[in-house]
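Notes follow once the structure below has been shown.
Up next, chain A:
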Amino acid sequence: MPLIKTVDLCHKYGGQDILRNINLKVEQGEVFALIGPTGAGKTTLLRLIDLLEVPSSGKIYFAGRDATASKRVRFQVRRRMAFVLQKPVVFNANIYDNIAYGLRWRGMAKNNIRQKVNTVLEMIDLSIPQDRNARTLSGGEAQRVAIARAIVTEPQVLLLDEPTANLDPLSAAKIEGLITRIIHQYRTTIVMATHDMAQGQRLAKRIGVLINGEIIQAGDPREVFTSPQSREVAEFVGVDNILDGVIVSQEGGMVAVEIGGNKIAEAISDYPAGEEVYLCIRPEEITLTLAKATTSARNSFVGQITRVVSVGPLSRIELDCSFRLVALVTKRSAEELGLDRGKRVYATFKATGVHVLRKD
Partner candidate 1 sequence: MNELLQGLIKAFELLVTLDPEVMEIAGRSLAISVTATLLAGVICLPLGGLIHFNRFTGKRTLINLIQTFYSIPTVVVGLFVFLFFSRIGPLGVFNLMFTPTIMVIGQVILIAPILLGLVIAAFSGVEKAITDTARSLGANDLQIGIAVLQEARFAVMAAVLLAFGRAISEVGLALMVGGNIKGFTRVFTTAISLETSKGDIELSIALGIILILISLVVNMVLNRLQQR
Partner candidate 2 sequence: MRKAIYCLLSTIALLALLAGFVGCAGEFKIATTTSLYDTGLWSYLEPLFEKKENVALDIIYAGTGAALNQGKSGNVDAVIVHDPDQEKSFVNDGWGIDKRSFAYNFFMIAGPSSDPLGIKDLNPADAFKKIAEGGMKDPGKVKFVSRGDNSGTHGAEKRLWAAAGYDYAKDIEKSGKWYIETGQGMGPTLTMANEQNAYVLCDGSTFTSYKGKLALVALVKKTAAETLNVYNVYAINPDKIKTTQIAIAKDFINWLISPDVQKLIGQYGGGSLFYPITDTTYPAIPNLADNMKPVQ
């Protein structure tokens, strides 16, 4: 039985549909990342799961029990979860008191509280005395205190709303480290919202893609990453090459697809001939050569480089092969090959590196 299950969950706000028919399952001990662009409804979904609001329609089950039944039930279930908001919010009190709040509200004994708070303070590794007012902390430090405050109550479910969104890279890395430690030590079920797909991949066992209030795809991060089930998901997970095409022939699980400029690309698919499709190719799957090469790759197209953009240690190279292609290579390779604007190159990719999506 999943720990959290939503059934046809919908939510409206001021007449607008924010969430549509969310059917989600989160198993005990799982780390589930909810990824999607800003405004997709991730925060709303987390708030509903935390029972901070009553959904417009649909149900939420917690360990098989209807969590939205009554105010009392919502309160009881909510106490078994903890939520860390996107913007770090601390009470106007010192660090110790901030972390102790949740325990005090549960009527825990003073000594017990002290022990738990100290344990958790060690874990977040804050080099600031606990009697300092929390309002004087930086964003990253405040977020760590907020997380500490949440996990000290030993919740069954930890909900994190874009925990590193407002932070600088160094603080973000610290938070991610903390989350990883929490995952290993407490084995808490975690539902984490993020617009950073790579972060979702790094930390989560499963990913759900929320776009425009609907979960378009949920599953293994690798799967979502390489086999997006819709154009929107593909765009979001960083598939920079989405080519329009029509299947011209189907033979034993292999298709030939006509793409722009009378070019044919080969891919693995069961779709019939005549089907209109999208071909999704990740930019890192494309190899660039200066001359036509003899490889096992089925697809090779000649094109001209239109743009070169530096991305950290990599180079993002846009090509015009009478259709647009984007390739990602190391800067070093780009330099060695002299890949500059206007250069004529061959773009090669394997049939197995193409993900075919049916157009609807």
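Per the selection procedure, all candidates are chains of the complex that A comes from, given by their letters.
Things to note:
Operating definition for what follows: a contact is a pair of C-beta atoms (placed from the backbone, for glycine too) under 8 Å apart; a residue touches a chain by one contact, two chains touch by 3 or more; residues count from 1.
The structure displayed is predicted, hence computed values, not measured ones.
Among the candidates 1 or 2, the one in contact with chain A in this complex is 1. If you check the complex, the residues on chain A that touch candidate 1 are 47, 50, 52, 75, 78-79, 81-83, 85, 87, 89, 91-93, 101-102, 105-106, 146, 149-150, 153, 159.
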